[in-house]
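Accompanying notes for the structure given below.
One protein chain omitted, others in place.
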Amino acid sequence: MRVRVLLFALYRDLAGAPEIEIEVPAGATARDAVRIVRGRGPAFERLPDQPAIAVNEVYANLETVLSDGDEVALIPPVAGG
Amino acid sequence: MRVRVLLFALYRDLAGAPEIEIEVPAGATARDAVRIVRGRGPAFERLPDQPAIAVNEVYANLETVLSDGDEVALIPPVAGG
Amino acid sequence: MSIETWITTEPIDTGRVLSATGSPDDGAILLFLGIVRRENGGREVTGMRYDAYGSMAERVLREIAGEAANTYGATHVAAVHRTGDLEIGDVSVAVAVSTPHRADAFTAGRWVIDELKRRLPVWKKEHYVDGSRWLDGSSPPVPETSP
Partner (left out) sequence: MSIETWITTEPIDTGRVLSATGSPDDGAILLFLGIVRRENGGREVTGMRYDAYGSMAERVLREIAGEAANTYGATHVAAVHRTGDLEIGDVSVAVAVSTPHRADAFTAGRWVIDELKRRLPVWKKEHYVDGSRWLDGSSPPVPETSP
């Protein structure tokens, strides 16, 4: 199944891309998705291996099981205001 | 010497007057002025005998010695805002 | 640092209060508006009369604003109190502060409102359908010894 991974702010600068589509096996967790993204080359490997994430716009933990079409965002420490 | 005594809000309603000029002896304190005002008739006697006061627009206590021409205000509990 | 305070019988111009604040060193502006409510202590309020010892209130309000600037590092403080006959929904008091750091804006703004209730020579009479009364207030801070 396919998931869309979004990168913001520092993570976007590190990876040099705002988003990436990846293929994950059935039953994959957000942690698996992060591992796959980080395997996409040296730029992506600069991303943290345990980032905060959101799945479909809701904060979630890395053990969250993904579904086809999910949107997974890697969330750097937030600094609004 | 003469001092002007100002009354506000509840005190004005009680006394039925916004202000009153009184004659006080040299060396008189604000407490003396209050006593003289309260002696001006039944309406004035309804004023408290130990009100908070201001002398010349500054909070002062009842032992403050007055000077000729001073403005003494009897200040009901304040309720701004 | 700037201080702008006034007592007025006219409707409070909140835009003017707000625009009295803000400079390149400020990270926050806080505006507080006190409003005449329809209800108080379970009774329906039909209107409110504010009386003030005008000249002293001007002086005390200016003092409070200056103290807020000194104590909380507020760059600008504007405070205005309305007097006379007010209707439900009317703004009775407006306070605006600007500060370099954000937490200070809340602290300074809150402090100004609290002090103003504690020592501004202003009184309010609430009107109801069946009468009216002067609201209970706070004993003002009279000094212990003579000046």
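Chains: A, B and C, in written order; residue numbering restarts at 1 for each.
Simple rule for what comes next: contacts are C-beta pairs under 8 Å (C-beta built on N, C-alpha and C of every residue); 3 or more make two chains touch, one makes a residue touch a chain.
This is a predicted model, so every value here is computed, not measured.
J.: Since one chain is left out of the picture, which of the remaining chains does it touch in the full complex?
T.: Spelled out, the missing chain touches these shown chains: A, C.
J.: Out of C:I29, C:V60, C:V77 or C:L120, which is the one that touches the chain we can't see?
T.: Counting the whole complex, the residue in contact with the absent chain is C:I29.
J.: At which residues does chain A meet the chain that is not included here?
T.: Spelled out for chain A, the touching residues are 6, 8-10, 12-13, 52-54, 57-61, 63-65, 73, 75-81.
J.: Give me the chain C residues in contact with the hidden chain, please.
T.: Missing-chain contacts on chain C: residues 14-15, 18, 22, 24-39, 88-89, 98, 100, 102, 105-106, 109-110, 113.
Note that only the chains that are shown with their structure count from here on.
J.: Rounded to a whole Å, what is the gap between the Cα centroids of chain B and chain C?
T.: Distance between chain centres, rounded to whole Å: 25 Å.
J.: Please compute the C-alpha centroid of chain A, do the same for chain C, then give the distance between them in whole Å.
T.: 50
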